[in-house]
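Omission of a single protein chain aside, the complex is shown with its protein chains in their original locations.
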Amino acid sequence: MNTFGKIFRVSLFGESHGEAVGVVIDGCPPGIQLSADDFLNDLSRRKSGRKGTTPRSEDDLPEILSGIYNGYTTGSPVTVISRNRNTNPSDYDKFSTVPRPGHADLTSRLKFMGYSDPRGSGHFSGRITWGLVAAGVIAKKILGGTVINASLKEAGGTADIEKAVEEAMKAGDSIGGIVECIIENPPLAAGEPFFYSAESAISQAVFSIPAIKAIEFGAGFRAASMRGSEHNDPFTDTKGTTLTNNAGGINGGITNGNPVVFRVAVKPTSSVGVEQTTIDFSTGKAVKLKAEGRHDACIALRMPVIVEAAAAVALADLLLIDRGISGKQRS
Amino acid sequence: MNTFGKIFRVSLFGESHGEAVGVVIDGCPPGIQLSADDFLNDLSRRKSGRKGTTPRSEDDLPEILSGIYNGYTTGSPVTVISRNRNTNPSDYDKFSTVPRPGHADLTSRLKFMGYSDPRGSGHFSGRITWGLVAAGVIAKKILGGTVINASLKEAGGTADIEKAVEEAMKAGDSIGGIVECIIENPPLAAGEPFFYSAESAISQAVFSIPAIKAIEFGAGFRAASMRGSEHNDPFTDTKGTTLTNNAGGINGGITNGNPVVFRVAVKPTSSVGVEQTTIDFSTGKAVKLKAEGRHDACIALRMPVIVEAAAAVALADLLLIDRGISGKQRS
Amino acid sequence: MNTFGKIFRVSLFGESHGEAVGVVIDGCPPGIQLSADDFLNDLSRRKSGRKGTTPRSEDDLPEILSGIYNGYTTGSPVTVISRNRNTNPSDYDKFSTVPRPGHADLTSRLKFMGYSDPRGSGHFSGRITWGLVAAGVIAKKILGGTVINASLKEAGGTADIEKAVEEAMKAGDSIGGIVECIIENPPLAAGEPFFYSAESAISQAVFSIPAIKAIEFGAGFRAASMRGSEHNDPFTDTKGTTLTNNAGGINGGITNGNPVVFRVAVKPTSSVGVEQTTIDFSTGKAVKLKAEGRHDACIALRMPVIVEAAAAVALADLLLIDRGISGKQRS
Partner (left out) sequence: MNTFGKIFRVSLFGESHGEAVGVVIDGCPPGIQLSADDFLNDLSRRKSGRKGTTPRSEDDLPEILSGIYNGYTTGSPVTVISRNRNTNPSDYDKFSTVPRPGHADLTSRLKFMGYSDPRGSGHFSGRITWGLVAAGVIAKKILGGTVINASLKEAGGTADIEKAVEEAMKAGDSIGGIVECIIENPPLAAGEPFFYSAESAISQAVFSIPAIKAIEFGAGFRAASMRGSEHNDPFTDTKGTTLTNNAGGINGGITNGNPVVFRVAVKPTSSVGVEQTTIDFSTGKAVKLKAEGRHDACIALRMPVIVEAAAAVALADLLLIDRGISGKQRS
């Protein structure tokens, strides 16, 4: 079930310490100009957590295996992979009996009956989002004039993000954050009323990003305490522009042409240097646990480009479905 | 795209003032005891917004068209419909040129190129959730020992819901609310890590309910301001019970056996008796608009059973997928 | 899994002696002119096995439950049903212990663990193709200028079909037949190379018609004994017209603009008045069995319109997918 989409279909694969991570993008329109370089900016943002910097190492360089010819997509599946450098990490076996709180150690073991790759969280690692970001690069090209911008609005409960991160690091602890995504000039009339509404599609994609635990569109949770007369967005012209945007650009599950706006909550990194109590499942006894080595104090820093990718992939699929059914190329 | 699910598949159809609304449930296991009566309680909750009351009229009575024989599901698709009583309502044509703020009038017209049924919002009406609730009844039976309970926690920003509704009615206005859903004894190890995580599946289903604009699992948005050491849920026994439940019962997209907990925000009803300014799309001029007739002051009152149904349908599908792939009947 | 298609999606439901049979068509483009009358010709062909005659009774009259407004499809799911008249037939229970050879009595019982509706073969009845024919009517409209014609070429091994049927009836036996389907002016470039090639899609749809056991495209089985120089179809103009059509209008899984041609084999009706030996599963003893009442001596007579419907539904889905991905309206 590691595939998103009905027409524009994105399949992720890989483990953090296996041979490679990657993505197959099927249903990709032919004729999109694309080279390995096109992936670098977004992959670099994902890696560094900062916009516009270059990758520190070559770990993340994409290798295109299929679907591109003479600099353009061919219409057949595009496959892009990234080799893993460190495939022989320190021992993760202990987590099979002493699962780390907040991690997927226990659930992955249960689900896959003890066979899941435990090294660096395996297929449950944030590393797997590499392929999602790569797919997002292509999706953004399909969306053409649409501009998707996600940014970290707060971390650890404050807008002074730098300070919050510093404090968390000092404490050997981690913090979460809130990422806001604004999509200007989205595809018009995208979204299928039931089960594949714009909110359904975006949230389905977004909730496969590890660590995301909440999403709200437009006024979101604030809508619950608003009056209808206040929440309804009045139209101001015949293009459908609205005075306010409490709907987050979506009515009845369908984009209305105003910016699509949503926010997601990123939980704090599960690995912390602070000592925690858990259970040794082999003995049933309480034990102390403490993450060793370097860990992100705030994974939310890396999230904006991943959230953008999830949104792009969802909207690209909705666009292709809509133009298939309606036969219209809407602008 | 009005279908949810990969194995247990729910297809909704109908318009609020057409002949009927209904649902086809495919991939429904054979041998589930089921009669028309089994639908009444949940359909009644949906109708009245109150648990345990009976339907005031027979509008909502379910008619089973297929898939049941001798009181049991047969394994072939179950179809249940409800005839609409009022199929010739007052004129809705004006909304095609003067779209109501907050409604899908404009987006449905754009998407369906003027052909959508405008009567009572047509296929975009809350009436279509009738079929979802019917599917939820079957899904709950499939889930067996799982107990799903959703309730309205606040409306219009307060826990004194009755008072909030009264005030909104007096003002001819409407209010939103927050519904919390707690799923005790959920299927274990349900959820596929990428793109069909437990959060992905539940949110995809939930966001097709008209008026829902936000969802959060476990600590949700609060997680963004928590520290990792605080957010991580320590295990307390070898069954995987955790001391806290900030994860909302889901790690790595997979249910961990603790209660699945989520909250959704319901926006205020779009139809309000308060005068609103909008645009007449045929003239480009600003006009005043005011909803006539009776309207729900707080649709959130009806939401708990619909949210339960969405969650049940998502979990039933995850359960069937997991047992297909793993070959295990987990308890 | 009673659904066909990825964008234009057809879900069949019903049992032969249940309340009704029917179909939900999702992903149906808005703006297609459609009324109940439009179904009559094809439904009548299905019923009588003869083109252009009217239904003898009103059993087959379609009732539209959703998706049509003011004579046009709305873009939301179209649901069409037909009530069953005879819902209390003679006893079919004996077939649960003495399964009829050639029927699905045993497999349906095994698969659905004894819960399947046995009356008149239930969901395994040819009656379920009623909904497929209804969907085919809509699919044909979507295909526009495409002309689909299926006809019975031989029955019981001869082209003198009338005589063959007569002889079979006299013998209380049944015969099979071969139906050929020719699709003039098919959608161009329809078909996805792997797993949803034009042949894959058509055969997937066709093989859900009960009694069909073989399909061949173009030269089909004859191709196995041809030389390449003979089988290859030389182009004769720059529109891609070919001198011969051994490929059946499909190269690399994609329609090439020449007529799509395929043939299917229909097995003889399983119910025969001739005495047959089978096993009583409750005793393990051999028993004699003989079908009572009236039975079709040659169901192949009714097949052409059903085969057309299967082909239409498959091509409509391929058309919508292609135009979604390519963004082109090909003519």
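Quick notes on this one:
For reference, chains read A, B and C in written order, and residue numbers begin at 1 within each chain.
Following the convention adopted for this analysis, a contact is a pair of C-beta atoms (placed from the backbone, for glycine too) under 8 Å apart; a residue touches a chain by one contact, two chains touch by 3 or more.
From a predicted model like this one, the values you see are computed outputs, not experimental measurements.
Among C:Val24, C:Val133, C:Ile178 or C:Val307, the one in contact with the hidden chain is C:Ile178.
Between the chain not shown and the residues C:Asp26, C:Asp42, C:Asp60 or C:Asp233, the one that touches is C:Asp233. Only one of C:Pro62, C:Pro77 or C:Pro99 touches the absent chain when the whole complex is considered: C:Pro99.
Remark: the residues of chain C touching the chain excluded from display are 1-4, 6, 10, 12, 99-104, 106-108, 110-111, 113, 121, 123-124, 128, 154-158, 168, 171, 173-178, 188-189, 191-197, 199-201, 203-205, 207-208, 210, 212-238, 240, 242, 246-248, 251-256, 265-272, 274, 276-279, 281, 284, 300, 321-322, 326, 328.
Contact residues of chain B toward the unshown chain are 6-8, 27-30, 75-76, 193, 320-327, 329. Counting the whole complex, the residues of chain A in touch with the unshown chain are 1-3, 9, 11-15, 18-22, 24, 26-27, 30-31, 63-67, 69, 72-79, 81, 111-117, 119, 122-123.
FYI, only the chains that are shown with their structure count from here on.
For this structure, the chains sharing the highest number of C-beta contacts are A-B.
A straight line joining the Cα centres of chain B and chain C is 36 Å long.
Distance between chain A and chain B, defined via averaged C-alpha coordinates, is recorded as 25 Å. Among the residues of chain C, those in touch with two or more other chains are 27, 30, 75-76.
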